[in-house]
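First, the structure itself, so that you have it in front of you.
== chain A ==
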Amino acid sequence: MGKIFKFHNDLDTDQIIASQYLLLPTIEEMKVHTFESLDPEFPQKAVPGDFVVGGENFGCGSSREQAPAVLKALGIQAVVAKSFARIFYRNAINIGLPVIVCKDLPDAVESGDEMELSLTDGVAKAGGKEFVCTKLPEYMQQILSQGGLIASLNKEVQ
Partner candidate 1 sequence: MGMTIAEKIIARAAGVKAVRAGDIHTVNLDRMMSNDGTTHLTVDMYYNKLKNPRIADVKKMVFIVDHNVPSDSAKTAGSQKKMRDFAREHGIDFWEGKGVCHQIMMEHYVCPGELIFGADSHTCTYGALGAFGTGVGCTDLLYGMVTGTSWVLVPETVKFNLTGSLPEGVYPRDLMLTIIGQIGANGVNYQVMEFTGEGAKTLSVNDRMVLCNLAVEAGAKTAIFEADEIALEYLRERGREPKAVFKSDEDAVYAKEYTFDLSEVVPVAAKPDFVDAVVPAREVCGVHIDEAFLGSCNNGRIDELRVGAAIVKGRKVAEHVRFLVVPASQEVYRQAMEEGLIQIFMESGAIVMNPNCSVCWGSCQGVIGENEVLISTGTRNFKGRAGHPSSKVYLGSAATVAASAVKGEICTADML
Partner candidate 2 sequence: MEQFTGRVWVLGDDIDTDIIIPTEYLALKTIEEMKKYGFSPLRPELAAQIGKGDILVAGKNFGCGSSREQAPEVVKALGIRCVIAKSFARIFFRNAINNGLLLIEQPDLYDEIKEGDTITVTVNQDVDYQGKRYPIASLPENLVEIITAGGLVKAMRRRNGLED
């Protein structure tokens, strides 16, 4: 169970984490600036287990992996959107942040709503309703279940 933070269509990576913070030494120093232009209180309000919900084309824009990384560092359980921009999508999976495509859920929920997500069933529950999500291709599920690309790389080495 986590609360929802809902954002608009075409939510770009500059809004998730602005350029001026990308060269800070660590993700930990960056994460306090997450969603600064839209909701400066977000890093304080979000608690581990919460969800980010977007519309179409979530995470469009730059390839900055800092975008999914700050969300993960803040403990965001998963991002659910109608569709994702591809680099964000790939980056999220690579670092082990679940990104879930669900066409119906975003319009049915609001910020502050409670939500539950089962990754294995591909089902989200919010406002007493169930939403079926698009399942990840198996290859990506594998990366995710290993905890991201680096974890899989370290496994290969062994």
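The candidates were selected such that all candidates are chains of the complex that A comes from, given by their letters.
In this text, a contact is a pair of C-beta atoms (placed from the backbone, for glycine too) under 8 Å apart; a residue touches a chain by one contact, two chains touch by 3 or more; residues count from 1.
These figures come from a predicted structure and were not determined experimentally.
S.K.: If you apply the contact cut-off given up top, which option from 1 or 2 ends up touching chain A in the complex?
M.R.: Looking at which candidate touches chain A, I get 1.
S.K.: Please output the residues of chain A touching candidate 1 within their complex, sorted ascending.
M.R.: 10, 12, 14-15, 18-20, 22-27, 36-38, 56-57, 60-66, 68-69, 83, 85-87, 90-91, 94-95, 137, 139, 148-150, 153-154, 157-158
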